[in-house]
Each structure stands twice: as structure tokens, then as C-alpha cells.
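Handing you this structure, nothing more for now.
Removed: one protein chain of the complex. Kept in place: all other protein chains.
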Amino acid sequence: MLRKRIPLLICFVFGAFGLAQYYSPHPIVVSGYSTVLDWVQIIFAFTLIVGVLSVFQIHLKKISRREKLWGYSIVTLSAIIVMASAGFLGGTGRGTAFVWMFDNMQVPMQSTVFALLAFFVATAAYRGFRLRNVEAGILLAAAIVIMLGRIPIGALISDYIPAGAEWILTVPSMSAKRAVLIGIGLGSITTALRVILGIERSYLGRG
Amino acid sequence: MDLTRIDKRIIYLLLLLAVAIPLLTKLELPVNVGPQTEKVFEAIEEIPAGSHIIVSFDIEASSLPEVQPVAEAMIRHTFGRDLRIVGLALFSEGTAIGYNMLSSIAQEFGKEYGEHYIYLGFRPQYVSAILGMGEDINSVFPLDYMNDDWTEYPAFAKVRNYSDISLVLSIADGSLPTYWVEYAGSRYHQKIVTGLTAVMATSYYPYTESGQLVGMVGGLKGAAEYEKLLGYVGGGQRGMLAQSSGHLLIILVVCIANIAAWRKRR
Amino acid sequence: MEKETLMEIGTFTALVLTLLIFSFLYKENPFYRFAEYLLVGISVGYYLVIICRNTIYPLVIDKLFVQGELLVLVPTALGCLMFVRLKKKWAYLSRLPLALMIGFGAGISIPAMLQARILKQMSASMQSLLTVNGVVILIGVTSTIAYFYFSKRQEGMFGRFTQLGTYFLMVFFGATFGYTVMSRISLLIGRLEFVLRDAFGIIS
Partner (left out) sequence: MKGEGTNIFQRWVIVSCLILVSFFIFPSPLYAEAQADCGAHDTPSDGGGSITIFWSDSADLIPAHVDTLTVYRRAVGDSDWDRLAETTTREKLFLDNNTIDGIAYEYRLEAKDSVSGTQFRVGSVTSSPQWFNANRTVVLVGVLACLAVLAGVMYIQRSGKSFYVRPIRGLEAVDEAVGRATEMGKSVLFTPGWGGDIQRPTTIAALNILRYVATKTAEYRCDLYFPTHDPVIMAAAEEVIHEAYIEQGQADIYNADNVFYTTSSQLGYAAAVDGLITRYKPAAVFLLGTFEGEALILAETGNSVGAMQVAGTDSTIQLSFFMVACDYTLIGEELFAASGYLTKDSKILASVKVQDYLKVIIVTLLVVGAIMATFGSSVLSDWLGQT
């Protein structure tokens, strides 16, 4: 019961409600709906804590078994502890240790990881944009026109370049994009229907 | 040397030089204001002074360098027009970024917390949050970032839901504006504009074309355009030259790869 | 500590960490690994604090103990069921909250997807065929949809039509790639501005 039936029932009831509420402006429905929205947020918050606990579990195991790279696990665990205690004890306002670490450690590291993308874009383009067939040719041509069209130099070469780039973006590229979106919409809807109807139940694991 | 198989580290180095060298020079490039940027500018111009707008920081810290000039230009415009800002974040990393950005620009314009702007902080599960605010902002954000009851500020006491908000400005680096459009826009007819990374801009053309988004300011180029409309030189205009040479380098390596491959085949 | 010194230490820390991450471009190495584990740790700590202060405090503690809303106990109990995951034997109980989130998410996504991904896009694609753009859009959308038609082999006339769809897809991918390059380079500019301006003061 608890293993399969009840989860499927919960899934069905909340799914059907989620679907039906869209059509009703009635205050009873609306307040029921916003209550469930809050519930989802709360459950998520608790799950995140579970996630953090599992991070601890895994790293503690690595440290205690002296597995490969266990020293780095100490770095992660101490970072979590330091950051969390700074936030809980010292607050999150301006000028706190929490914000300092966020600004001077988390932000620069994340921005740098993201900046790696500039390099990866260059190597991906170098490797991937080879004129092998018609498709690859179209891919390459569209990319080059847009790259030129988005910088002031494009306009210096010819006014047609930015105009052409704009046209590609708003007409052929967009029509393909719309079709992709429609396809994704269809796939999502049928998947969601399968979930609500209980056809899709792999997330429930085995009974 | 086989030019079809250049070591990727050489390409990395070339790109680094192509972007760094222009940053060290002081050349300026001409900027033409595009229609999307203009639409956003006009939309903010049209709002009567004293109205409330939501500025939502839907960004991760990593894309800050690209979005910051955009966001700064738009927030400066908003404060300059005497609009009241309800700041919030739907990505947790946007929380501190948004607070810092809003408070420092407010300082620059002599604006007071609680009088000209408030900051509600972060709420996870953006879909729930966006929909919830359509019913009652106070129930989604009972307390502000300082954990105070924000409805006690007279200038914001009457803000109940989207019907009291003239515009939502989503500062974004991902798909959050889609959710604003899909949930706040279609359900509550909220007017939405966005300032976002250039990469995301293409995916919003269908929305601007269909009118679901009023307009967008995309990337450094958008920032440069917006700065031009506002009449100051900021981070957007500075980066354009480095941007251009970076693009040219990538086009160059693609050409080299293809020519080398073609010669090899012969 | 002096505010100035704190800021200098901050800039220095940021600079060192920036270079540690960039070292990945050469190859994976202990310095990058250190930064990677540190970043994971700090960001987990960050999310933990934010979620407790901004969700659990206002939506659970405040509502339960200050406003006395007992209904909050339901999601709290469901949330706590997630903790049983840590104990294998009871792990299946966590399927209850999981089912709620998945089911409800599926329910609200159906009308939203239908409206924004399908109906709006259809509506915007219906343009007059008297203009070149209108014709291109209609052909582009229909041929690309045809490419995604799975019930028929892509042969003959239909095959050629779907081929046209792949050309449109290629234009779309190329255009998106080209457009994205811009953004990616901006990110690098941002980092280099930090290194050259804020850390070394080479540019003003």
C-alpha cells in the first residue's frame, strides 16, 4: 500500500488538482492552490537539508576510510561548516563574514568557471565547424553571419550583415525554434499526463 | 604542422590575447541602438513617477560580469524616473547580488530604503513564487530581507499583487523570464521586460515578437546601447572592442581549420 | 580589522582563486581540485543558510509558532519523511513527498506548456502568406515539425520535406551558437577586467 498505491494516489490527486486549478479563478481553489505551492517549497527545503546531510555522509566515509583524495573532502566539509556557521551565527547582512566569503570566494570562483566557457566555445567551434556536408555548411554560415552581425565591425564591413543577422534570428531561426518548442511542449504534456495517470512510475522504484 | 589538429591550449592562449589586449587600449567603437533596447527604455519612460515595479534578480553570481552593466543601466534609469522598486531574487545567488546592487545605486541617487525601494530577499521554487505573487505578494514574502514586516513602510503598504505593479524587470541569465512570461504574464497579464545575457536573448525573440515580453536588453551590446540612451559610458561600452576581437579570433580559427582540412584532402 | 585591509585581502583571495580555477585550462591539477572542493563546500553552506533563513524560518517556524497555522504541519511532516532516505529500510516512505512534488509539478506544467510552448507559438506563426517572411515562417515551422514526426520513415517527398526541416534546424543552431559566443566572451571580459583592473590596477 504505502509503497506503491498511496504514492500513486497522491500523485494523481495533486496532479489532477494542479491541472484543474488553472481553469478556476474561484477563491477556494486559488487558496488551496497557493497552499500547495507553499507545501512544495517547504518539502524542497527539507530535501535540501537531506542533500547536505548526504554530502556529509559521503565525505565522512571517504575521510574515515582514507579513500583516494580524502584530504580534499576535508576542504569541502570545513567550507560547509565555516560558511554555514558564519551565516547562522553572524547573519547575512552587509559587511558580515558570510557576505564577505560569498563576494570574495564563491562569486569569483563561479565567474571563473563560467569564463572557461569562452575558451571552450573557441575549441568547440574549431573542432565542430567543419564543412563536411550541406547541413554543416548552413550551420557554419549562420554562425559566422551572426557573430559578425552582433559586433560593430559587422556594420563597418556592410550594412547587410547586421540586417541579415537580425533576419536570420527573427525569421528562419525563429521558425525552427518555434517548431522545437512545440515539439518539446508536446513531449512534456504527454509525459506529464503519463505521470498523473500513473503510467509513468519509474521514480517510485520497486515495491 | 597540422593545422587541423592544433593543441587546444594554443587556441586558449590566442583567445586570451585577443580579449586582453583590446582591454588595455582605449579605442571606442560606435554603437547603434537596437529596437529591443529602445522598447525597454520606452516602457520605463512611460510609467508614471511614484509607481511600483518589481526588479527580480534571477541570476547566478557567475554571469554577473555580463549582466551587471545591463542591470545597472536599467536600475539607474528606474531610480532616475522616481519609480519605487520592489527588489527580490528567485535564484538564491541573486539575493546578495541584488541587495548590493540596489543599495549601492540607491546611495548614488540618494534613495532611501522603505521609501523608494525595498528588498524582499529570496524565495526558492520560482514557479510557485511567481504564481503566488499574483495572488498576494505578502504571503510569498511575509518579511523582507532584514526579516522586517515590509508592509509597515507606507510607500509599499498598498502593494498587494501584480495589479499594483506597473512592470516586472527580470535581471536574468537563464530561463527565468520564460517563467515570468508563462506564469505572471499569461495568467495575470503582467507587463514584463528583461535584462539578460546575450546568449539568452535569442530564445526570447518568440516572446518579444508575440508581445509576451515588452522588450529585452541583451548582453554587453545591450548595455552599451542602454548606456548610450541614458548618456553615460559604463561597462557595456568598454567591453565592446574586446568582444569584437574575440569574435574575429573565433571566426579566424574556424577558417584556418577548414582551409587546412581542405588542403589536406587535396 | 580595517575596512581597507579587509577589501585588499578580499581582492587577493579572489585573485588567487580565479587563477586556481583558470589552471584547469592547462590540465586538471591539485590546485584546481582544491578550488573545486572549496567551491562545492562554500556553495553548499551558502544554500543551506539561505534556505533555512528564507524558507524554513518564514514558511514553517514563523507560521507555526507565531501565526499558529497548524496546516503547516502537513508539509513539515512530508518534508521530514525525506530524512528517512538516510535509513535504507524506511527509504520508501520518502516516495510520498516525492509523489506530491512530481504529481503537482506535472499537473501545473500541462496548461502552462500548452499555453506558452504550443498555442502562443502557433498563434505567432500564423502570418500572412503575401510576405516572404510569412511564407518562410510557415515552411520553416511545418517542415521542422515534420522532422519530429516519428511514425513515418523519412523517405520520398516526405523525406525531402523533413530534410528542409533539418536545414532550418541548422540555421537555428548556427544562429544560437553565434549569438552565444558573444555572451561567453563577455564573461571572460568580466574576469579579465577583474584581474587587470581590480587586482593589478593595470587598467583604470
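Labels A, B and C are assigned to the chains in the order they are written; within every chain, residues are numbered from 1.
Rule of thumb we're sticking to: a residue touches a chain if its C-beta (ideal position, glycine included) is under 8 Å from a C-beta of that chain, and two chains touch if they have at least 3 such contacts.
Everything numeric in this text was worked out from a predicted model, so none of it was measured.
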Quiz item: Which chains here touch the chain that is missing from view?
Solution: A, B, C
Quiz item: Which residue from C:T18, C:T76 or C:S109 sits in contact with the chain not drawn here?
Solution: C:S109
Quiz item: In the complete assembly, which of C:F24, C:Y167 or C:F194 touches the absent chain?
Solution: C:F24
Quiz item: Which residue from A:S73, A:T92 or A:S188 sits in contact with the chain not drawn here?
Solution: A:S188
Self-check item: Per the touch definition above, residue among C:L39, C:V60, C:L78 or C:I185 touching the missing chain
Solution: C:L39
Quiz item: In terms of residues, what is the contact footprint of the unshown chain on chain A?
Solution: 12, 16, 19-20, 22-27, 29-30, 40, 44, 47-48, 50-52, 54-55, 58, 61, 69, 106, 109-111, 113-114, 116-117, 120-121, 123-125, 127-129, 139, 177, 180-184, 186-200, 202-206
Quiz item: What chain C residues would touch the chain not displayed?
Solution: 21, 24, 28, 32-33, 35-36, 39-40, 42-44, 46-47, 82, 85, 91, 94-95, 98, 101-102, 104-106, 108-111, 113-115, 118-120, 122-130, 134, 138, 141-142, 145-146, 148-154, 169, 172-174, 176-177, 180
Practice problem: In the full complex, which bits of chain B touch the chain not displayed? Write them out. | Solution: 8, 60-63, 92-93, 127, 163, 173-175, 185-187, 189, 199-200, 202-203, 210
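Everything that follows uses one rule, which is that only the chains that are shown with their structure count from here on.
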Quiz prompt | Pair exhibiting more inter-chain C-beta contacts, A-C or A-B | solution = A-C
Quiz prompt | Intercentroid distance (Cα basis), chain B paired with chain A, Å | solution = 18
Quiz item: Just curious, how far off is chain C from chain A if you go by their C-alpha centres, in Å?
Solution: 2
Exercise. Mark out which residues of chain A touch at least two other chains, giving numbers and ranges.
Key: 38, 40-41, 44-45, 92, 102-103, 106-107, 110-111, 113-115, 118-119, 121, 125, 140, 144, 147, 150-151, 169, 173-174, 177-178, 181
Practice problem: Quick one: which residues in chain C touch 2 or more of the other chains? | Solution: 25, 46-47, 50-51, 55, 108, 112, 116, 121, 124, 175-176, 179-182, 184-185, 187-188, 190-191, 194
Quiz item: What residues on chain C touch chain B, complex-wise?
Solution: 25-26, 46-47, 50-51, 54-55, 57-58, 62, 108, 112, 115-116, 120-121, 123-124, 175-176, 179-194, 196, 202-203
Exercise. Write out the stretch or stretches of chain B touching chain A in their complex.
Key: 6, 8, 11-12, 14-16, 19, 29-32, 60-65, 93, 96-97, 99-100, 103, 123-125, 128-129, 131-132, 135-136, 139, 146, 198, 202-203, 205-206, 209, 221, 240, 243-244, 246-251, 253-254, 257-258, 261-262
Exercise. Report the residues of chain B in contact with chain C in the complex, numbered from low to high.
Key: 9, 12, 15-16, 19-20, 23-24, 62-66, 68, 92-93, 95, 121-124, 127, 141-143, 147, 178, 181-183, 186, 197-203, 206, 209-210, 212, 219-221, 235, 238-239, 242-243, 246-247, 250
